[in-house]
Structures are given as C-alpha cells and as structure tokens.
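Right, one structure below, let's go through it.
Shown here: the complex without one of its protein chains, the others still in place.
Going by the order they are written in, the chains are A, B and C; count residues from 1 in each one.
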Amino acid sequence: MRTSRLEAFSDGVLAIIITIMVLELKVPEGHTLYDLYETTRVGLLTYLLTFVYVGIYWNNHHHMFQLVGRVSGGVLWANLALLFCLSLFPFTTAWVDETHVAQIPVVIYGINLLAAAVAYYVLQTVIIRGEGPESPLRAAIGTDLKGKLSPFLYLAGIIIAAIPGTGHVGAWIAMGCFVIVAIMWLIPDRRIERVLREHDAPG
Amino acid sequence: MRTSRLEAFSDGVLAIIITIMVLELKVPEGHTLYDLYETTRVGLLTYLLTFVYVGIYWNNHHHMFQLVGRVSGGVLWANLALLFCLSLFPFTTAWVDETHVAQIPVVIYGINLLAAAVAYYVLQTVIIRGEGPESPLRAAIGTDLKGKLSPFLYLAGIIIAAIPGTGHVGAWIAMGCFVIVAIMWLIPDRRIERVLREHDAPG
Amino acid sequence: MRTSRLEAFSDGVLAIIITIMVLELKVPEGHTLYDLYETTRVGLLTYLLTFVYVGIYWNNHHHMFQLVGRVSGGVLWANLALLFCLSLFPFTTAWVDETHVAQIPVVIYGINLLAAAVAYYVLQTVIIRGEGPESPLRAAIGTDLKGKLSPFLYLAGIIIAAIPGTGHVGAWIAMGCFVIVAIMWLIPDRRIERVLREHDAPG
Partner (left out) sequence: MRTSRLEAFSDGVLAIIITIMVLELKVPEGHTLYDLYETTRVGLLTYLLTFVYVGIYWNNHHHMFQLVGRVSGGVLWANLALLFCLSLFPFTTAWVDETHVAQIPVVIYGINLLAAAVAYYVLQTVIIRGEGPESPLRAAIGTDLKGKLSPFLYLAGIIIAAIPGTGHVGAWIAMGCFVIVAIMWLIPDRRIERVLREHDAPG
C-alpha cells in the first residue's frame, strides 16, 4: 500500500485535534480585559502547549513518512494507536485547564504525553522492522537523542506532580518539564544535537 | 470518475467521526483520580471500542479502493450511505455511555453496527457489479469469512441485549460480542482465516 | 491555478458540515425506546434530509470540477460563497428540529436551500464564462432540467410554509417539497430526464 491515504487521514485527524481544542476556550462572561484574563489565563497557555505538541507530532510524522515507501497492515494500526493517544489531548488538556493546573490532572496529562511518545516509538519500530536491515528510516533517525530524552522528562514531570501535598507548585514544575520537551523539539535538530553532544560526548 | 476525491472525502468524514467522539468525554468535575474514574470508566471504553470500529472501516475502505479503478454515481451514493451509518456512531456510543450500558441503548448500538456492516456489503456489491465478471475486488475478497460471520455476532449481541430483565448483565454480554468482532478484524487476515478454517473446514 | 486544492478544501468543509450535524442530535435522557423516539423522531429525519442534500452538493461539485481544468480568483470566491450557504445548513436544520417543524423555521430552511442553489448556479456560470464559448462544462450541463426545476419547488415550499395559520400541516407539506427535490437529484440522470421530457416535450 502507498502511504498517501494514511498521510491524508492522519492529517485530517491531527487538523481536527489541533482545532477543536479552541472550542474548549470558554468565552468570557463579561466584556472587560479582566474577564478575559480570568477566563483564559490558564486555558490559553495549555491550548498553546498542546497546539505545539500536536504541531511537533504532525511535523515528525510528516518527516518520517517522507522516507517510507509502502506500508503494511501493522503500520496502519500502529498509526491509529498514535492517533488515539493524540485524540485524548483535548480531553486531558481541558481537565488541566478546568482544575487550574491541579496535581492529578497534570499527572494524567503527562501520562498522555508519555503514551503518545511510546505510540510514536512503536510506529517507528514497526516501520523499520517492515523495511528490513537497509531501512532508510533507521539510518535517518541515527542516535535519536531527543526521542530518548523526552520520556525521562515526561516521567520526571509525572513523578513531581504526583508527590502528595506539593499542590500547584509541584504541578507547575511538572508543566515546566513538559514545556522544556516542547522547546527541545522546536529548536532545529543540529543545534540541539550539538548541545546534547557536549554533555554526553562519550555516549 | 477516478476514486481519489471519493477517498479524500471519505477520509475527511471518517477523521471527523473518529475525533469528535472525544468531545463527548466529559471533563471530571473534581480533580482526583476517583473523579476521573467515575466520569470516564464507561466513556473511555466505549470511545475506544468505537474508535477501533471506525479504524477498521477506514482500514477496509482503504484496502477496497486500492483495487477500484473508476467509480459510477451508484458507488458515490452507496459510499454516502455507509458514511451516514458511521456518522451515527458518536450518537449511539454517547447513549450507551450516558445510560451506563443499559439494555436498549446497547440494542441500538448493535443495530447501528449491523447497519454499517450491511451498508459496507452493499457498497462492495455495487462496486463488483459495476466491474463485471473480471472484477479484481471479487477475486480479492474470496470467501470473506469475517464479513459473513460479523452480522451473526452483531445479531447475537442485539438479541441478548433485548431479552427483558437481563439488565446490565445482558447488555455487557452483548458488548462482549461486539468486542469479539472488533478483535476478529484487528487480527491480521491469514491467522484468523486459518483459525476459522479449522472450525468450519467443510464450508 | 489547478483545481486540486480548491477541491480538497471544499471536500474538507463539506465533510465537516455533513458530520457536525450529528452533534446536534441530543442523546435521550432515559434509556427506553420511547425516550429515543421522543428525542430523535424529528431530528433524525431532518438530519437525514440535510445529509442527503450535502451529499448531492458534494456529488455535483465533484462531477462539475472533473470538467474544469484551471480556475481564476473569481471561481475561488464563488466557491466560498457556496460553502458559506452550505455551512448554514446545520444551523437552519437545528432550528427546524428544535421547533418540531414550525412554519417560520421551515421557511428559513427553504430559503437556505434556495440560496445554496443560487450560489451553485453562480459558481457554474462563473466557471463557464471563464472557459469561453467552447466550455466543456456548458456542453455537459445541457438543458439542466433538474437545476431549473429545483428553485420552483423550493419557492413552492417556502410560500406554502409562509401562509399564516397553516401550522404544522403547511410546514410538513413544504418539507415534502424539499424531500421531492432531494429524491429528484438522487435518481440517476437519464431516468428523471426521460420522465421530465414526457411532461414538457416541446420545451
């Protein structure tokens, strides 16, 4: 099977996920700047963060499938599993938003991010296995430092937000971890890899 | 007419169906794990089941149209009838969810699954008729054991859920039937066919 | 400009219009067949009718653009005007539904149908003018009996529903007119044209 329709379907799902979150943004009840601030101060930030995450996944998905010629049934299902994880983003984002960044919702948001990362890794692995030893995708990924670092940052955020009694402080530190991962992926590849190489040169 | 635009339109509709269901997931009112469990314990399962069903239809639709060269007006309308049945999934899923898997909603959900299966069968038949005796689709489908078995499992589920007084037990057994059909389609073709052949070898 | 992206964008908008209407279907509050009947008896019918209308427009749009090679800026805007009219279908359908087919909502629904038909006619005319005297679209349309008959049936429905005091009877007769137009477009071309030719042979 060619990849064009898998890409078109994924684009459709990602376009909807990235856009329906705006429906969660409640319209302020009053008409002052303060009403706007009160209603959107959390919602707009979490919307932006999740928007960037969906953008990163679309971006990486786009890059990955440019190296993929043909797909098997297994790839279709691994791709659907990724889309399922991503489709829960609007739900977990809305919970973080409506509880004003409470601890447990942030833990669940982090687990959602981690699940999407795992699903992406599984999809990548299924494609590479199908392509055999001369897979161009395997060659392109290389050491994949960002892909290996992200789960640890997600886990750090999840654990920090899960410590009982840390309240909003713990939750915001966790959100900070998730923001760092997003920024790490936003910075163009060569630069971040050079930065990382300085830190773990022998690896 | 070429099939590219029919496929693009179907992809769009399926992408929306599979994604808007997440809007039905109510955000928990509290911020504890228990609130999350209470709010989503049914909703998340039914969402997952319907997500898998839409994924199966997209998958099969994708496979089928790779064998189809050109389409007539009849195929367009048979395809729209299938999309109409599938577009009711979010509605029937939400009813099952909000009644916490009550009997009648499960019956209606089963009828919806059955209607989609019938619409898919009609679409397949319209395509094969249009292609004439040398239809490559007819050859590819073969005995179509899964396609023939599914309606009986849907019917079994519908009848079990419709027996008065069985309550949630009957409804859950019916949901089990629908889960079995989904799993049957998820397992790659060759394996399931070998399993089925052992059971009905003379057929 | 090539037409591929205009078609893709239109497909996206039409796919969303045809699908979001299902969000208007309220989930029954109880869990009995009677609850389902009470909640959906009007909504399901109007959803089906509007679904068929959007399907007809997608179908005709699809056919029309298969004959169009390149498009100008004017065609893009005529197309957007058509999409705007169609995007109001979920709104006018919901009003008909929530008032249980009251007179004025049916009048507005009819005006919406008429506006979409006019926008479609304008789009067709803009394309033909751009193509000049040897337009393949002009040749393909021919006498366009269905296109000429539809506005009169819409107008008949609008006028009947607007007669004060006819209540639900007038509104349902008007809906009948709109159903007849939909059926007329559903029946394959040659048959309906033969039927019409018998009635207005000299024309």
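In this section, contacts are C-beta pairs under 8 Å (C-beta built on N, C-alpha and C of every residue); 3 or more make two chains touch, one makes a residue touch a chain.
Just so it is clear, the structure is predicted and the values come from calculations on it, not from any experiment.
J.: Among C:22, C:68 or C:94, which one is in touch with the chain left out?
T.: Selected residue, touching the omitted chain: C:94.
J.: Give me the chain A residues in contact with the hidden chain, please.
T.: Here the touching residues of chain A are 7-8, 11-12, 14-16, 18-20, 22-23, 25, 27-28, 30-33, 36, 48, 51, 55, 58-59, 62-63, 66, 186, 188-189.
J.: Could I get the residues of chain C that touch the absent chain, sorted low to high?
T.: 1, 5-6, 8-9, 12-13, 15-17, 20, 23, 73-74, 76-77, 80, 83-84, 87-88, 90-91, 94-95, 98-99, 102-105, 108
Keep in mind that, in the parts below, only the chains that are shown with their structure count from here on.
J.: Chain A and chain B share one sequence, so how far apart are they rotationally when you fit their Cα atoms? Give it in degrees, rounded to a multiple of 5.
T.: Resulting rotation angle: about 90 degrees.
J.: With centres defined as the mean C-alpha position, give me the chain A-chain C separation in Å.
T.: 40
J.: Return the distance between the CA-based centres of chain B and chain C, expressed in whole Å.
T.: Chain centroid spacing, chain B to chain C, equals 29 Å.
J.: By residue number and range, which residues of chain C touch two or more other chains?
T.: Correct list: 12.
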